[in-house]
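There's a structure below that I have some questions on.
Of the protein chains in this complex, all but one are displayed in their positions.
Our next item is chain A:
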Amino acid sequence: MKLLVPVKRVVDYNVKIRVNPDGSGVETSNVKMSMNPFDEIALEEAVRMKEKGVASEIVAVSIGTQQAKETLRTALALGADRAILVDATSDPKQDIEPLSVAKILAKIVAEEKPDLVIAGKQAIDNDMNATGQMLAGLLGWGQATFASAIEISGGSATVTREIDGGLQILKVALPAVITTDLRLNEPRYISLPSIMKAKKKPLEEKTLADLGVDLTPRLRIVHTDEPKQRSAGMRVGSVDELIDKLKNEAGVLS
């Protein structure tokens, strides 16, 4: 079984996010970037499938600037066999929206013919949570999102999904798209020997022209704002004072 794992280069989850002065987005220059944590979980799951003998090949794909090669080499060190960079832009600030990403991935799927696409449920930069679903739609494949457990047998995947009321178990026929939730697995530390070995694994580059996908955006970012600062609390002297403030200042009691 062949697996395709899309990986996105995002601002590292440890970085304190700063909004650009002009409100056009968040600061990405001179900021530590790393693989989207949900994609890391997707890749870890793929590697475990390969180790169990369920999968035979893992292809990682990233769409973005040349810098995304770093993310792909991390993917190779984590256990992907091959990597594909879709060189989509030279502007690190350009955001490629989910539908465009899904269209590009659909082209890659048509070329690579994987049996399963495992993707992170969302990227931690824009939190769109849409690419996996759109890709399944474009391909006409089944989809199972927010997976917390995946079992492959006899041409289908049994996927446990975390939903509000508890756990939902789905069975999808392969080929399919599965997106991963936080509790699916805990990615391993990249080992030093695998970092060295990753250097020798193939990393192929494609351009948008190769794939014939148009990136014209359909969404417009109106403004990006920092979360409001919490104002300081206050001490009240008595219950009466508290009730008075709730009634007359906060207006939550009448």
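Methods note: contacts are C-beta pairs under 8 Å (C-beta built on N, C-alpha and C of every residue); 3 or more make two chains touch, one makes a residue touch a chain; residues count from 1.
Quick note on the criterion: contacts and distances are computed from a predicted model.
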Name per UniProt, for the chain absent here [options: "3-sulfinopropanoyl-CoA desulfinase", "Glutathione transport system permease protein GsiC", "ABC transporter ATP-binding protein" or "Cation/acetate symporter ActP"]: "3-sulfinopropanoyl-CoA desulfinase"
Sole contact to the chain not displayed, among A:Ser24, A:Ser56, A:Gln94 or A:Ser191: A:Ser191
Option from A:Lys93, A:Lys113 or A:Lys199 whose C-beta touches the chain left out: A:Lys199
Residue among A:Ala46, A:Ala77, A:Leu105 or A:Ala119 that touches the chain left out of view: A:Ala77
Hidden partner interface residues of chain A, rising order: 34, 70, 73-74, 77, 189-197, 199
